[in-house]
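With one protein chain held back, the other chains of the complex are shown just where they sit.
Take a look at chain A:
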Amino acid sequence: MSSQLNLSRRNFIKQCVIGGVTIYSAPMLFNSVQAEEKSNIEKFRSNWNKDKKPRFRFDAIEKVTGQKIYGRDYRAVDIPTWPNEQHYALMIRSSIANRVYLGFDISFLPAEIQPYKVITAEDLKNHKLTELIEDFGGNMLLEKGNTPDYLGHEIAVLLFDTFAAFNKAKGRIQFNSNVVQYGEETELVAKSKDPYASWRIVREEGQLGQNDRYSTLQDGLFFPNYVAHKPVWPSAENSIEDNGKRGMFYAEKLHSDVETRKDWFVLDRTYQTQSIEPMTFEAEAYNGWYDKATQSMHIVISSQAPQDFYYKAGKTIAKSPLASDIKNVIVHTPYIGGGFGAKDHTQFPYYGILASLFAKAPVYLANDRFEQFQSGLKRHPFVMANKLAFDKNTKKIAGLVSDMEVDGGGRINFSGSVTMVGASAIQGIYYIPRNDITAVCYPSQTPHAGSMRGYGTLQSMSAMEMMFNEAAAELDVDPIELRKINALKPGLKNTQGALPNGDMRYLEMLEMAAKHPKWVNRHSAKAEFEAKHPGKLYGVGFGMVSKDYGTGAAAPSSSVEITPEGKIIVKTCSVEMGTGIDTSQGSLVSQYLGSAADEIEMAVTEEFDAMELFATDNPYLISQERQDQMLKDPRWTPAVSMASAASMSSFYQTQTTENAARILLEKTLFPAAVEIWKNTYFNGQFATPDFNDVSKARWSNDGLTINGYPPISLELLAKKAHADGMITGVMTHAFNRWAWASAEFELEGEIKRYPLDAIAIKRGIGARNVKTNRFGYQVIERKSVDYPKTALNNAMVTYYAPCATLAEIAVEKASGKVEVLSTHTWLEPGKVLVKELVEGQIEGGLTMGVGHALYEYLPLDESGAGNGTWNLNRYQVPLANHNGVWNMNYTILPPLSESDPAKGIGEVVMIPIVPALVEAIYQATNTRFYHTPVTPKDIVEAI
């Protein structure tokens, strides 16, 4: 079988070459039976775009008929060129982190179910593989004589040649406390490590119309030294030369005012959030085959960031002795069942690679739910000591001091940026004239924490909203009125000193909420409800936040093509994981092409090499000089690709898809139509139209039309475009660092500036003498490019989507159980691409927020998820009887105009319900809580 592998075949596309290792990406292929089944739904599915709006999700038919193939579903037999034999891997992990590991013993297993290979730290040493996950902190497998770095530290990988042997052995090992032996008790390893990250965001506004006296955007970030694993910040001094000392000068000035100003009201509270399991329904899985004959590693991953994996896997292999054995890495990126950040940049597939290196056949490694709880990424717990000061007279915020400690778990992962984003988000919807926000992330014994939905903002913004609700009571102001007084207005800066993009519409949303009957009548309703239900208490709470979206280095790619038959093919780099990005991206082209896409391909990376782009530096750390030097190369970009996370799809991916479709309209379909109209009707019965203005062209049900000229169908225009060799495929790349890069390109003789940094085109079959690259594309040389200044990295975030939620609850006095009676959410998503998808995000996000506020909890000590005994029997994810399922209401604000961008809303929708519920509990019980989740036990004890 292996000898039949031909790496030049078209479906293996070279991604990059790293240190002599070539990384290929390959589309997933099914076995013949599945391929046949797939073809059986094609015709049925083709109805999805027959209306102006999608009738259903693009992949709905596969999902509802059980024919959707997820990453976890692939076995060796399904993948062409792989041997049919499938082996299985089992991991042994440590369930404690406070004793010396001495070894493990599986000799009790009967001979017929013994693994044929046991991979341990000794193997890593012997094969010089110790750096296999260096990017994740190293120490891939725990060595004998060492203390585990964290609960769940990986000890060994066991390989079995049949499922039955694997299954039986697993049943005897998994919860057997005699398997792993430990010695003396030791201190936690995490206590001997420096923090993963420390951030400090200081700002003091200048006089009206003047620059800030100090801000991170204007003056830059500064960092502490570490002494005894604690941060030591610069001494305070109003120094012109040293921004750190000057930042501390303004920080301490604020501290002093918070302590001494008599005209300020200061709310001083500490808030604590919990460790949360993302519970992405498809647990992580891997299948891989190391084909020694062709020195090729074939990999199937379940990742929402495949591009990250390509480069990291390549780098990892290239810098290890494996580079002499492995020349090719071929990565298959299938659809995944849910992400929520849990499948973004995880170490899991690297253990699969390790298994593949020693396996005699393709090997399958898949977490069960216990294992996913034990080893999967978690949401970071925050402890926040906040002091929020208000001017007693104006009720305006005077200043904020926040000191955040973040639990980063056992490996660093994205802890640095989660901490930063959490810190920069605490401002919520408010204008804060002076702030000192410190956030330090510490290693711990808990499982790794990563980029789970919210990315730190859920924690910090919920705390801010809880403070606002309490401050309103203390200041004797209506909570929504206090928000209106303090809501960020256009022209005001965020805590970093940057101006948010766009009109935030906070006041409009607050006014809508203030008029909601549940809010207006909340006091009388409480009296009535409690009179009618003597065993229950009633409360209504409110919260409103504004969530940033994006990463500050977004790099989407898309392509839009029309076939000679008029079929539309859309391809994007994003991974579909349930949010519906395939549906939204496939639909949005209808504005320009008259119809939604017929074919949509997601997680495409291979073809985007057609733009021949390369990156050289970390886009967050690159200097302005370096950027200015590099941008002279028209193939250079700050970042080539991006992960599918951080609410990236609506806003960022749309940029490249929409522009590709727009170019097709402007440069192909409209000119083709004009030519037909001129040839057929000019000087005829119609008035002379303004053929120069494509913006006046419209798609009717019958085709493209302008100024009353008869519609021309896409099929006819596509046929003409292909016959005449016009542009029939447009591939686009963009870069965003809180502003879009733009560049001039010459297309069909016209030089124009586009909000893109790379374009490649494909011409119709009638084109002659067109030189294309190996992908069949012609790269359009950019004439000039403007990239956002590197100083914008200090802005941290500038794109926001606001969301407010009102929650009506009842609390059962005897049990403390909270019943969500109804909710109403207001969301400002900008332009809505597909209404049902936005609704789905609201409904699902709110429910996940209910889980955070009331149910989900993992201990941070040795009894936590890392001990391997957690599952859904004691981790309560919210069910339909927890979220007020029949009474979940919302108002989706219409865009200000059709030119509004579609905002990233996948995360913001889950946040305001958290403070709304905590406040509603206070309104019901007269007890304030400063932690999540608020459990029935907490409530019973309080009342």
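Here, a contact is a pair of C-beta atoms (placed from the backbone, for glycine too) under 8 Å apart; a residue touches a chain by one contact, two chains touch by 3 or more; residues count from 1.
By definition in this document, contacts and distances are computed from a predicted model.
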{"item": "Hidden subunit of the complex - UniProt protein name among \"Cytochrome b\", \"2Fe-2S iron-sulfur cluster-binding protein\", \"Glucose/mannose transport system permease protein\" or \"Ammonium transporter\"", "value": "\"2Fe-2S iron-sulfur cluster-binding protein\""}
{"item": "Residue in contact with the excluded chain [from A:P115, A:G247 or A:G338]", "value": "A:G338"}
{"item": "Absent-chain contact - pick from A:G844, A:G868, A:P912 or A:P933", "value": "A:G844"}
{"item": "Of A:E154, A:D219 or A:E282, the one touching the omitted chain in the full complex", "value": "A:E282"}
{"item": "Touching residue (missing chain; options A:R57, A:R411, A:R662 or A:R782)", "value": "A:R57"}
{"item": "Absent-chain contact - pick from A:F44, A:Y116, A:F223 or A:F614", "value": "A:F44"}
{"item": "Of A:Y70, A:F358, A:F529 or A:Y930, the one touching the omitted chain in the full complex", "value": "A:Y70"}
{"item": "Residues in chain A touching the chain absent from view", "value": "31, 33, 36-37, 40-41, 43-44, 55-57, 59-61, 63-70, 72-73, 75, 77-78, 163-164, 167-168, 171, 279-283, 336-338, 340, 368-370, 577-580, 836-837, 839-840, 842-848, 871-873, 877, 879-881, 883, 885-886, 888"}
